[in-house]
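After the structure tokens below, expect a handful of questions from me.
Missing here: one protein chain of the complex. Every other protein chain is in place.
The first chain written gets the first letter, and so on, giving A and B; residue counts start at 1 in each chain.
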Amino acid sequence: MDEDATAPAPDDRYARGLEILRVVGGQHDPAVVDALADLAPDLARYTVEFAYGDVYARPGLTWRERQLVTVAALTALGTAPTQLHFHIRGALEVGTTPREITETIAHISVYAGFPAALNGLSAARAVFSEEGAAVEVAADRGPDGDESRYERGLRLLSEIDGDAGHRVVESLRDVAPDLGRYLVEFAFGDIYAGTGLDLRMRELVTVAACTALGTATPQLRLHVGGCLNVGGTREDVVEVITQMAVYAGFPAALNALAAAREAFASH
Amino acid sequence: MDEDATAPAPDDRYARGLEILRVVGGQHDPAVVDALADLAPDLARYTVEFAYGDVYARPGLTWRERQLVTVAALTALGTAPTQLHFHIRGALEVGTTPREITETIAHISVYAGFPAALNGLSAARAVFSEEGAAVEVAADRGPDGDESRYERGLRLLSEIDGDAGHRVVESLRDVAPDLGRYLVEFAFGDIYAGTGLDLRMRELVTVAACTALGTATPQLRLHVGGCLNVGGTREDVVEVITQMAVYAGFPAALNALAAAREAFASH
Partner (left out) sequence: MDEDATAPAPDDRYARGLEILRVVGGQHDPAVVDALADLAPDLARYTVEFAYGDVYARPGLTWRERQLVTVAALTALGTAPTQLHFHIRGALEVGTTPREITETIAHISVYAGFPAALNGLSAARAVFSEEGAAVEVAADRGPDGDESRYERGLRLLSEIDGDAGHRVVESLRDVAPDLGRYLVEFAFGDIYAGTGLDLRMRELVTVAACTALGTATPQLRLHVGGCLNVGGTREDVVEVITQMAVYAGFPAALNALAAAREAFASH
């Protein structure tokens, strides 16, 4: 991170940003620059310089990862269909598979509800149809042997959140035991057990969605720890949160970073 | 709740969910299952099994109540117009009156602002027009005798929130006395005094909206207590919050439940 700490000359930032934007945007979009030229040329320039030239150009995550966390955040927010469309296509442009995209969006059902995930999938359908991209749908998971959904969920919850996840389920026992059961069975036994994304990537998109929502601080803290438990690094977490400054604003990123710092300290 | 604590066999969950989905969706929609078959068949199955087979099938609330709290939450969120449309129609399908729907949506003006409520009413207009449903508009309330809006609001605030509501108004006196006055006059004197929904139902949709928003924790705590004051039960509150896991995600439901537990303890 140190070599990044020296700000490059403005011209470099713009050129570097434009180059990235052209890859992510594919041949379909004129640069946002043109679209804003007559109305808000400064913001157009900042989009190129800051969003792409500064943040996207950072070395900490692959472009595939950057696109998936952006798709996760925009799916969770549900307020930017144009940008979600753009970034689903951008995900394809940088080599993400359609299946990774649909798994990421489906994963968000846990964090922002089914309507958010279903609307994200509608956007994906539209993009895939335009691009002729086909989803290789998961083969049926088949019989899970003797493991029930609850057992599978508990196993994954332990792997990801350690004791912390169990404490959440335990704490629900007096007032809402079924909500605890659904958390284990659906969130972990169904969604996290899906084969299309590995656990580290699931935790990165979880951190992105919780950062963007801004209303899931206890869960964000838990899953920052979870990310470290399944192979993610502190740098991964900081990169995802930093990128969210672009897509959800600085308060979202700053408040998430405060939560992440607490999780780092107690890990 | 105890008999529900034993997870039914997977097949039962799917069959039960599909049956409910067909009632709520009426004859208009092919099951969401078909729509997602090629893209995300797992999420389609979870929608049926978890959202309908697990949560919607729970005995704690009537289907009419389940539809109204969902309409309230989606109106407050403002991010899922397709699903709001579906669930307004679903409310009609399970026997809710158009008037109950419009009162629920108008109620949300207090909790998420006028734009959210006005957009919810636009969705209701579209559904009612498709379905040929007519709203029996409230007869003019007529003269309220000697009771001013402020007096009526204070009376309802006392009935619902006891001393807690008064303390909120009192606490505004030094910095923003007019905001306190508007809270009494508009929120309670106008909206809560409306005749189309009883107070228990107003508190259930309030709990749903505050849970889904995730930014109204002090108000959620207050209105969980309010719900108990006007005839609602702890089970009602827990059911509404549990259902929000489907529509706004698990963090929203878990954080709301933490607030509800505090309200239960101090009630």
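One rule holds for everything that comes next: contacts are C-beta pairs under 8 Å (C-beta built on N, C-alpha and C of every residue); 3 or more make two chains touch, one makes a residue touch a chain.
Fair warning: this is a prediction, and the values are worked out from it, not measured in the lab.
Enquirer: Going by the contact rule already stated, which one of B:L21, B:V48, B:L61 or B:L77 would touch the omitted chain in the full complex?
Expert: B:L77
Enquirer: Looking at A:L204, A:L222 or A:V238, which makes contact with the chain not pictured?
Expert: A:V238
Enquirer: So which of B:A72, B:L156 or B:I191 would be touching the chain we can't see?
Expert: With B:A72, B:L156 or B:I191 as choices, the missing chain is touched by B:I191.
Enquirer: List the residues of chain B that touch the chain left out of this view.
Expert: 76-79, 102, 105-106, 108-119, 121-122, 124-125, 128, 135, 137-138, 148-150, 168, 172, 175-179, 181-183, 185-187, 190-191, 194, 210, 213, 215-216, 218-219
Enquirer: Extract the touching residues of chain A with respect to the undisplayed chain.
Expert: Residue positions of chain A that touch the missing chain: 1, 4-5, 7, 10, 32, 36, 38-43, 46-47, 50-51, 54-55, 58, 74, 77, 79-80, 82-83, 213-215, 234, 238, 241-242, 244-255, 257, 260-261, 264.
In the analysis below, only the chains that are shown with their structure count from here on.
Enquirer: Could you work out how far the Cα centre of chain A sits from that of chain B, in whole Å?
Expert: 29
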